[in-house]
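Removed from the display is one protein chain of the complex; every other protein chain stays in position.
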Amino acid sequence: MLIKTKIDEHIENGKTEPKEYSSKDFSSDQDVRWCPGCGDYTILKQVQNVMPDIGVDKKDIVFISGIGCAARFPYYMDTFGMHSIHGRAPAIATGLKTSRPELSVWIITGDGDSLSIGANHFVQLLRRNVNVNLLLFNNQIYGLTKGQYSPTAPEGSVSKSTPYGSIDHPFNPLSLSLGADGTFIARTMDRDPKHLQSMLKRANDHQGTSMLEIYQNCIVFNDGAFELFTDKKSRPREAIYLNDGEPLIFGNDNEKGIRLDGLQPKVVSLGDGKFSKDNLWIHDEKDKTKAYLLSRFFDQPEPGDENRMPRPFGVLFAVNRPCYDEGVLAQVNEVIERKGQGNLDELLRGPETWTVK
Amino acid sequence: MLIKTKIDEHIENGKTEPKEYSSKDFSSDQDVRWCPGCGDYTILKQVQNVMPDIGVDKKDIVFISGIGCAARFPYYMDTFGMHSIHGRAPAIATGLKTSRPELSVWIITGDGDSLSIGANHFVQLLRRNVNVNLLLFNNQIYGLTKGQYSPTAPEGSVSKSTPYGSIDHPFNPLSLSLGADGTFIARTMDRDPKHLQSMLKRANDHQGTSMLEIYQNCIVFNDGAFELFTDKKSRPREAIYLNDGEPLIFGNDNEKGIRLDGLQPKVVSLGDGKFSKDNLWIHDEKDKTKAYLLSRFFDQPEPGDENRMPRPFGVLFAVNRPCYDEGVLAQVNEVIERKGQGNLDELLRGPETWTVK
Amino acid sequence: MGVNDIVREKVTIRFAGDSGDGMQLTGSLFTNTTALEGNDLRTLPEFPAEIRAPAGTVPGVSSFQLNFGSTEIMTPGDNCDVLVAMNAAALKANLSQLKKDGIIIANTSGFDPRNLGLAKYGKDNNPLEDGSLGAHQVIEIDITKLTQESLKDSALSHKDIERTKNMFVLGLLYWMYNRPLDSTISFLEKKFGKKPDIAEANIKVLKEGYNFGETTEVFTDKYTVKKADISPGEYRSVTGNDATVLGLVAAANQSNLPLFFGSYPITPASDVLHGLSRLKNHGVYTFQAEDEIAAVSSAIGAAFGGSLGVTSSSGPGVALKGEAIGLATMLELPLVILNIQRAGPSTGMPTKNEQADLMQAMYGRNGESPVAIVAPSTPSDCFDAAFEACRIALEHMVPVFFLSDGYLANGTEPWKFPKQKDLKKITVKFEPSRNGDADKFMPYARDERFVRSWAIPGTAGIEHRVGGLEKEENTGDVSYDPENHQKMTLLRQAKVDAIADFIPPQKIDSGNAKGKVLVLGWGSTYGSIRTAVRELMGEGMDISHAHIKYLNPLPKNLGELISNFDKVLVPEINNGQLVKIIRDKYFVPAAGINKITGRPFFIDELKQRIKDTLSSNS
Partner (left out) sequence: MGVNDIVREKVTIRFAGDSGDGMQLTGSLFTNTTALEGNDLRTLPEFPAEIRAPAGTVPGVSSFQLNFGSTEIMTPGDNCDVLVAMNAAALKANLSQLKKDGIIIANTSGFDPRNLGLAKYGKDNNPLEDGSLGAHQVIEIDITKLTQESLKDSALSHKDIERTKNMFVLGLLYWMYNRPLDSTISFLEKKFGKKPDIAEANIKVLKEGYNFGETTEVFTDKYTVKKADISPGEYRSVTGNDATVLGLVAAANQSNLPLFFGSYPITPASDVLHGLSRLKNHGVYTFQAEDEIAAVSSAIGAAFGGSLGVTSSSGPGVALKGEAIGLATMLELPLVILNIQRAGPSTGMPTKNEQADLMQAMYGRNGESPVAIVAPSTPSDCFDAAFEACRIALEHMVPVFFLSDGYLANGTEPWKFPKQKDLKKITVKFEPSRNGDADKFMPYARDERFVRSWAIPGTAGIEHRVGGLEKEENTGDVSYDPENHQKMTLLRQAKVDAIADFIPPQKIDSGNAKGKVLVLGWGSTYGSIRTAVRELMGEGMDISHAHIKYLNPLPKNLGELISNFDKVLVPEINNGQLVKIIRDKYFVPAAGINKITGRPFFIDELKQRIKDTLSSNS
């Protein structure tokens, strides 16, 4: 902001040389307390691995979470952090980022935290396009409260609170994010550290709200929820990795592709000469309609069915749109420039006064 | 429910002959207190006009609203009603409809009520597909609180709370509803009573959550927000009426059409022989991808631009999916049938007891 | 035949008409002139509950009350001496607020059959004629007609002419109360600078009204209200919500912090959001959140970042903030919560007044989560109270409730506004950066006031985590240790209690420091209590008044102050809240005097209730 405050002074006085970090520098002194084998561990590790490369000073990084197993994440990062209240991390982050745009703000949230109690703040964050990174740890269950179904749990889920199976239709988190006009929408999984890392970098590089869904295995209450995609054997058939500008190819030996027949995506085999790479759908991160179609590779025919679409991993959609925090700052500065820095005495005097002798 | 309760008795005892109603029967004894010229009046009138035709007994109709100008609606309907609290009508309606599936439940809400404070309940309602009708009075402003911008207000909106123009990107209510997996998504306007009536009937007939967005003019704080679509002169060019199975045609003399060029909707003119009706996009309410594309006829080039898409009115999307309330009832009954009606004494005894002599 | 000029000590005038009749403007212009004339005064507008109820109907009536005098004026007045009724509905809605011997100035064309019908008098029974107005002196003037005549040569549209009729009333009242026209004239010239014909028309009608009083003989009396002796200085008029805005900006200025204001609109708090959103060039960030939960949460996020984080709401909106305020008590971050109270419960009566959220502020959260509470007592005191709320929050790292209400929010009074140089400094010290070899930063270490340090992101070497789980003393690590929880719970309480060392002692506002009866109040009842008590003192009663601004913690000397009186009475616009706290804390049989009509205490009413209460429980 053009008006210099005590915060600016403070930062000025505290200036330090930018440091070289190793991933170790990002692990706090707290011992990690997730269940042995929980997917959260690998995510933590990859985040710690990526941090040194994002070129941000440790002191300028803030992790804000809600409540849940995932939400304990900030305790384990040796950065600034807040383990706040259930579902409200996006609102807290909006206040922080808007008032301190220079900070690198990361939101850590679970499927219950962000899509149940916090779903309003979640969609508003995406709509406003606040320049933060949101990591959605989706394990299709409420872990911390010991195993109730969540808004991403498939219909019929048997859980502590649904002994006879859940009845409600689950959210498709990526479709919801698109519907909320998110500008960066991506998916990855705990079991593919390389891909996870690259997605974290992409999320960090994107200007605006980066919504990264991470399939995370809750080994205790929902083990294997994503096995189809994480298991080395089934993955090639069930998962497809998206790369901007490249055709949609998958399968054990990349023998399958996806082409668009009008508005209809179709799985085709590349072996039999009928179709070649050139006939395939070319991924375009900027094409919202294609992103929409990819997000619907979700409620598809059962595994085994020829026309079953593989689940997309990677960046489905990424476009630039002005960020809320930038916009606010620009407006504040624009007004300061136009009217000059406000004078308190004039303000106190107000438009009209009179004097009593 | 298979277990008969006091409610069933009560209804049984209170049985009355089904009546013939006129719209007058649905106006309560309260004098209507909206600003003269408010769009809410015409909506009220059309709802009262439609009620006699939906074939539901007055005593079985409930209107539930949140808070706002729109939300005063229930007071003016001579049915059961609740003017509840801001944003919570969908949650209250879910409790009522789930416990009393035989009732016809209508939610009345404003753009602030449902897309700001109530956005979480709004998307959860659509996801669950509770069998209620939601009428979203969108006037792109907070009326009752005297003119602050709302989440549907265009960027740059100058309002009491945004004297220098709003910065946040607005929601596209229909896209959000699609993203939340709504099963019935439609749009109409206060200024077209006929269309409004037909949409109300469609909403009522749909099984599941019927989301009907109604463009409503706030004459005091946001007059003319939808003039482009409501004004007889500009409407033909700026609005397009959707009819299932029919081509997308609009224009003063129906001289324009829309066709799909791959994934790209294009405005074409039917005059010059290049294209005929047969080349046009045929509306299909069941096609979610088309519904998606239609919902994006929104953030388009400025008026005047040849490729500007007209704003669609009508039913964009309508499919059947099991309703939450039905599902809950079915499960309860299924368990009762399987286990027999629970016996309280057995329940109190529990699995294991011992006797003290 | 001449007109007698009567000297009056106080006068209360009520301007009432249709929302379209410009009564608010008329009232404030009369107010400005009156202020310039050196009277003391208070005003209160009353808006219809609906945005635009149908013209001519009772719900559509808008009114403005002004109370001014040559002595101290502390309230907008009880019932009025003069009621201006621009139409039948205005009379119907306000008659009950006119003194027995009060004067009615009625615009007869507002009493035509149509208006009588709309006002539900019935087309052909005109209260002006059916004698139902009894003792009241009724002055009937066809203001509309006279206005039109005076502008018959003007080129203005009928509508524009119609619009000027409020100036006729204003002119007439200026004559009645011997007020000069000049300030109003210059205002009109400024306001309609671009439309000289409109300015001219208004001025002409204004003078017409004045001359009408002068020349016609409908009036037998005119009145003079002498200067009040008001402490000399430069004054402005201010509403409570304006003053609140200024107090926040001043606090940000005096602490040299950015002000982050996260809010969600709600009556009667919205004007604070509106006011601040215009002050971006004072380094103010305003965020209209999706709801009250996001609003308070965003303020907490900003506070974590080192800004002065403030949120505001009323009624149901405040109830929604409880959980997040609890988080702030645990995080021990500064947070200011403005509650511009309104009549409850639930949605209640949004445009009516009440001070029934004190207990909610004290206890409306899960667990033991003490917060500080301050309450303004007059519109201009909102400035001090808001400033103090910020000072306490920032200097003590604690959430602070500011309990204003609709009566203060919309009321105005003359304010001898302060100069920046005379304002307190607010001392904020961010935890400094430290390099690797320095010893570990202890986020929950405390100073002698039990206050932890403000450690903001961007500071090297003090990276740390905070959260809503119980914290270990000093380290701030999560702790389930039983003794630690006991200790931290008491520490959080001790921190709030210690604020008592940094607020002024409670003083007696009126009366002796020892005596029979102490009337103890808080918030917007100040004016009524002060006036009532002073009048009772005048009647020879041994009675004193103390008004509490710092409600939690209470001033250290309050207990002793109370102990100097035989009886303690606590008038509140609620069903008895402060009285509970006083009885519990000081163990005195304090008696409540309560009113829950959505209206303030009237002076006479309060005097009577004080007498009744004393006689009943002695």
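Order of writing sets the chain letters: A, B and C. Residues in each chain are counted from 1.
By definition in this document, a contact is a pair of C-beta atoms (placed from the backbone, for glycine too) under 8 Å apart; a residue touches a chain by one contact, two chains touch by 3 or more.
Model, not experiment: these values are computed from the prediction.
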Notebook entry, point to check: For the unseen chain, which displayed partners does it touch in the full complex?
Noted result: A, B, C
Margin query: If I consider the whole complex, including the chain that's not displayed, which of C:K352, C:H464, C:K495 or C:K567 touches that chain?
Written below: C:K352
Margin query: Give me the subunit C residues in contact with the hidden chain, please.
Written below: 49, 314-316, 318-320, 322-323, 326-327, 329-330, 341, 343-349, 351-352, 354, 356-357, 359-360, 362-369, 467-470, 480, 482-483, 485-486, 489-490, 492-493, 574-575, 580, 583-584, 587, 589, 595-599
Check: In the whole complex, what residues of subunit B lie against the chain that is missing from view?
Finding: 1, 3, 5-7, 9-11, 13-14, 16, 28, 30, 57-62, 64, 67, 74-75, 77-85, 88, 91-100, 102-103, 120-121, 124, 328, 331-332, 335-336, 338-342, 344-345, 347-350, 352-357
Item checked: subunit A residues that touch the omitted chain in the full complex -> 33-36, 67, 69, 85-87, 116-117, 119, 142-146, 148-149, 151, 160-164, 220
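Methods note: only the chains that are shown with their structure count from here on.
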Item checked: Rounded Å distance, subunit A centre to subunit C centre (Cα mean) -> 45
Next item on the list: Compute the distance, rounded to whole Å, between the mean C-alpha positions of subunit A and subunit B.
Entry: 30
Check: Touching two or more other chains, which residues of subunit A qualify?
Finding: 120, 124, 328, 331, 335
Next item on the list: Going through subunit C residue by residue, note those that touch at least 2 other chains and give them in order.
Entry: 280, 290-291
